[in-house]
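Of the protein chains in this complex, all but one are displayed in their positions.
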Amino acid sequence: MFYTDGKLQYPVRVENPDPLFARALQQAIGGVEGEIRVAMQYFFQACGARGDPKFRDLLMNTAAEELGHIEMLATAVALNLEGAPLSLREEVANDPVGGAVLGGINLKNLLSAGLSAMPVDSDGVPFDMSHIYASGNIAADMTANVTAESTGRILAVRLYNMTNDPGMKDMLSFLIARDTMHQNQWMAALEELGGAQEVFPIPNSFPQEQENQEFSYAFLGFQNDGSEPVQGRWTEGQSIDGNGSFSSRPMQPLGEKPNLGRAKPNSGAQAEQL
Amino acid sequence: MFYTDGKLQYPVRVENPDPLFARALQQAIGGVEGEIRVAMQYFFQACGARGDPKFRDLLMNTAAEELGHIEMLATAVALNLEGAPLSLREEVANDPVGGAVLGGINLKNLLSAGLSAMPVDSDGVPFDMSHIYASGNIAADMTANVTAESTGRILAVRLYNMTNDPGMKDMLSFLIARDTMHQNQWMAALEELGGAQEVFPIPNSFPQEQENQEFSYAFLGFQNDGSEPVQGRWTEGQSIDGNGSFSSRPMQPLGEKPNLGRAKPNSGAQAEQL
Amino acid sequence: MFYTDGKLQYPVRVENPDPLFARALQQAIGGVEGEIRVAMQYFFQACGARGDPKFRDLLMNTAAEELGHIEMLATAVALNLEGAPLSLREEVANDPVGGAVLGGINLKNLLSAGLSAMPVDSDGVPFDMSHIYASGNIAADMTANVTAESTGRILAVRLYNMTNDPGMKDMLSFLIARDTMHQNQWMAALEELGGAQEVFPIPNSFPQEQENQEFSYAFLGFQNDGSEPVQGRWTEGQSIDGNGSFSSRPMQPLGEKPNLGRAKPNSGAQAEQL
Amino acid sequence: MFYTDGKLQYPVRVENPDPLFARALQQAIGGVEGEIRVAMQYFFQACGARGDPKFRDLLMNTAAEELGHIEMLATAVALNLEGAPLSLREEVANDPVGGAVLGGINLKNLLSAGLSAMPVDSDGVPFDMSHIYASGNIAADMTANVTAESTGRILAVRLYNMTNDPGMKDMLSFLIARDTMHQNQWMAALEELGGAQEVFPIPNSFPQEQENQEFSYAFLGFQNDGSEPVQGRWTEGQSIDGNGSFSSRPMQPLGEKPNLGRAKPNSGAQAEQL
Amino acid sequence: MFYTDGKLQYPVRVENPDPLFARALQQAIGGVEGEIRVAMQYFFQACGARGDPKFRDLLMNTAAEELGHIEMLATAVALNLEGAPLSLREEVANDPVGGAVLGGINLKNLLSAGLSAMPVDSDGVPFDMSHIYASGNIAADMTANVTAESTGRILAVRLYNMTNDPGMKDMLSFLIARDTMHQNQWMAALEELGGAQEVFPIPNSFPQEQENQEFSYAFLGFQNDGSEPVQGRWTEGQSIDGNGSFSSRPMQPLGEKPNLGRAKPNSGAQAEQL
Partner (left out) sequence: MFYTDGKLQYPVRVENPDPLFARALQQAIGGVEGEIRVAMQYFFQACGARGDPKFRDLLMNTAAEELGHIEMLATAVALNLEGAPLSLREEVANDPVGGAVLGGINLKNLLSAGLSAMPVDSDGVPFDMSHIYASGNIAADMTANVTAESTGRILAVRLYNMTNDPGMKDMLSFLIARDTMHQNQWMAALEELGGAQEVFPIPNSFPQEQENQEFSYAFLGFQNDGSEPVQGRWTEGQSIDGNGSFSSRPMQPLGEKPNLGRAKPNSGAQAEQL
């Protein structure tokens, strides 16, 4: 069950409302790296967590934090939009800066939401919940979360570099710090699950003798001239999961050209295919 | 530039065509954990790779492999669909097994594709390219790839457990092995980039003194009763990136209730809001 | 800011796990009438609420409740999925009930989520945040909320009628009651805003003398034979907003056939269009 | 069956073609508040209308009108796009106004449609038919229609305020008037169904004694400090449906922390979860 | 402007309601080959038609017909759904046929629409208006329409073969005939535009001397072993547009490996990429 106090986790100040920056901030709300994504991802992972209940608690606790981040960013978007023009009046059309602003914002923030935030990205595309990864495997979920917080911190850094507004920089310095913590936190959870050698290959519950082990640690080459593929840590030494040794070689097809034969009668094919 | 020989990377045999399993296999083609996703993700990451060109080569080489995996799975789907009925004839309607089959497949595989594979998931939802993560940051891309191969291997394992067909089990034992390799391969790339302490927090190019460091390594609690949040590796010891020490504490709101004030005239609000 | 205690607002019991019912329950999570929709809708409406702050509080409070409803339903889905088979083993294929179950569930619940809930509807389609209506007009938001709770209660009633499980019926009797309250609550908010005659036409801030008043209260007919359109309360008597009187008449086109003229050179049209 | 005369319901004139306004008008075609939505919504509601056939006629008649509104707006978009540049020639790049125009339009209107209208919103996002609400319950459909016309009129008002073109203002003054009528018309239909006390709670066919009536008219509080939630018409007096009395109180969780136990073998979980 | 008489273009009879066939019919409403697609495609092509106005009339006339086809199919879906069970009562769960039916339908047809048609495909995926192709080039539009009617007739044939219901077979024999006409009609329009040699390459307004004519009629090979690509009409003889002669040869890359260099400072890349 969830509770609220309606307050912001961290202060949100905008000294110079900038509608173009409002558009950029939308990515942090409704982009695939944004806060709706992490809030809902941790929430659904928590709801499906089987095994040690501490992971459920860990996930649900952080889901609650991320809901508050959406709240902060939605406030920041609305405050930045205060500066948007509501008309294409002649004087604005002749004013290149005003025109650029009106042309540059997500028009839905104005037309659909009346100068408020929406669950869309910086190009106005609505967030789609297929981006909520909750696999039923706690280790895969943790790797997904490291990814989400990595792209999330990259985004926050890009936003930080884009603005000169002191209030926005302050808010983003807080969110960047939280992303630092969350990257570390999910890696710490992987460490608690045993670290790379225990955790991988995910899922670790599948007996590796049932996989075709000739191909488990071989870096295969698909270079047109049959040459060796690019060498690196991935072509020599012990595998990261500790269960094998890396090698490399060009790949040859082991199968034939597939032939599906003729189409079934009544299947809507052309007569020539029957 | 890409080339083909039209052959399969590994043999695809179906001994007992099973249309329900065809539906399940669609997830491995067009699901968010599927092969279109990894093929296109590695492709776009390669196209945007800046810095050391070996990562571009590594990514493009593996993209080529994954294209061949789509080809294998599409063949497997078509072969399994050979057993699907094309009509709801009385005799089928009265035959519960036949009815279950027709009710259980993705009807689009029959109605739109004439018993062939489609770029959709196991519930008939088309793949959406927003799932292609290519961040412009090579380390974040690698974590995204570990995630993709982790969920991909989980999916392949679930498919392996679902079928008894020897041909399908053989094909999946190969794909599972490749997922093992690919998980290891992307982790090896992270190791080549310096390992956790060099790589994290991502992006490592942002000066951490510009983030609000009070919150960089603190696990904050959002429990309704103000209690300490769940303890674990994430609440004590050195942080995984090596740059701080974990701590934990309940969070108090640092901001106020936001107040956007009154709506602008001409903004389409109710008169009471102006 | 949000807080959690990890507990369920109301007990969730499943006496006889039923994977087909799990599929149906997904509609109440990720369907357009579902709980993600109302939770996020009230949340975004709150974040954009301008004018009297009590509406913000009202909305955010109910958003918190709806988050807890997602949690309840996700638990119910996972418990019902406990009964799902994980394989298409021969014995199941020959068992029509088992086959129907495996054919009838959203396969993603098994393949992607490992027998847990997902933010998708009952046919496996992910929820899309474009369904979050938050208009910047408090009265329009309230009408959208009445709609959401009306379709939400219809859905809950259909689910109630579909199951015989006592635990599920009990949970749904609670959710149906909450939908009753929420329908009434949003109508009460409209009453507090002055009732139909003050609130409509939405937005009430636009001067009606600027609309083409010849057409403001006329029910226009588009019957092919030019006959009067169907009569009812909408063709006679005072309008519901109190500002006019209903009338009706067949419509004649007032405009001409549009003619866009010829295509521009260099616009990619055929030569014949230039 | 539908018929056409190819003429416009109301004249569409554009005195000063404005490509940025064309972009804004796209919201009224393909936005969630737009004309495709209402045309198709009334159409599908009509097709599924059971019970008194007059509602079917009412809905199909208005669907026909809305099809004509799409036609008007598509004409307006094409006429406004006549002013768009087709190149990024040097002289345009140096002309800030020209550059703002080209940067500010939906590029698909130019690149995909050759300066014509598309079924997309003002940010170029295609309309998605999941927004067609047709519930099989005539009262819920009417509330959805009041919502659609409310947000539709807000949008038309925002467009009216955005332009100074006399032709566009004239067209919009007509469309705003029709939205006034349609809001009133659907409320009139609700009145014909008995008004709030007969209609609500929707569906009125479910016996309220089967809902958990302790929670049917209680405004529950989810404030973190356990305080009373915000008071208003929704916390006291007779409920709007006339079947109860409003009250309010803080909510306590009635359920426990959910525990899904251990994961099934073969379900793709980590070994630690089994 | 559009008009209606509420009648069906052709009789719709269902002798034996079949909910599984209702699901299949949904593809003809909301699938990418379905009637919403053609209705809206012809409508938008008409609205954007520049040049000879007879094409606008041709398109809008056929759009009106297709709207009536949606109406027919929506009626057919509702009539077939009359046979669907509304509960998972014990007796149904034990009745494999009943279970298969409930498992096999799109649950949204029951849960969201109350046994009525929806604008979704046969797997419950909503129609997305990005499938409306209206290019601003009349010839390209005609080829898109031939495609739409070809896949539409294939779908209708598959549906015809799937059912034994005399009423449904009669309705489909009518729709198949209309698809025959519409395929021919759009090809006739291409003939009126001059036939293949005048029409192609589309757009015919672009001077072919500005294209790189070395590659205009060469079938290039991408076989891994550098062999000649598959021979056929496309490798010899006059080109279909009459402007060249077909040839074939293996392709060699003409460009180098791309190298984007180093990432910009402040672009969110890893330090190693800068």
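Points worth noting:
Every chain is named by a letter (A, B, C, D and E) in the order it is written, and numbering of its residues begins at 1.
The definition used in the following text is that a contact is a pair of C-beta atoms (placed from the backbone, for glycine too) under 8 Å apart; a residue touches a chain by one contact, two chains touch by 3 or more.
In this text the structure is predicted, and so the values were computed from the model without any measurement.
Residue B:117 is the one among B:38, B:84, B:102 or B:117 that touches the chain missing from this view.
Summary of contacts with the chain left out: across C:104, C:201, C:221 or C:268, the touching residue is C:268.
Across A:64, A:101, A:132 or A:218, the residue that sits in touch with the chain not pictured is A:101. Residues 1-9, 30, 36, 40, 43-44, 47-48, 50, 56-57, 60-61, 63-65, 67-68, 70-71, 74-75, 78, 112-120, 126-130, 132, 134-137 of chain B touch the missing chain (whole complex, contact as defined above).
By the touch definition given at the top, chain D reaches the unshown chain through residues 1-5, 47-53, 56, 86-90, 93-94, 96, 99-100, 102-104, 106-108, 110-112, 114, 120, 123-126, 135-139, 193-194, 199, 202-206.
On the side of chain E, touch with the chain left out of the figure occurs at residues 1, 3, 5-12, 32, 54, 57-58, 61-62, 64-65, 68, 71-72, 75, 78-79, 86-87, 114-116, 125, 128, 130-131, 133, 135-137, 139-140, 143-144, 146-147, 150-151, 153-154, 157, 160, 170, 173-174, 176-181, 183-185, 187-189, 191-192, 196, 200-203, 206, 208, 210-224, 229-230, 232-234, 239-241, 244, 246, 251, 253-258, 260, 263-264, 266-269.
Keep in mind that, in the parts below, only the chains that are shown with their structure count from here on.
Inter-chain spacing, taken between the CA centroids of chain B and chain C, is 28 Å. Shared interface positions of chain B, i.e. residues touching 2 or more other chains, are given as 1, 3, 5, 32, 86-87, 96, 100, 103-104, 114, 123-125, 135-137, 139, 151, 154-155, 157-158, 161, 202-203, 206, 222-224, 251, 253, 257-258, 260, 263, 266-269.
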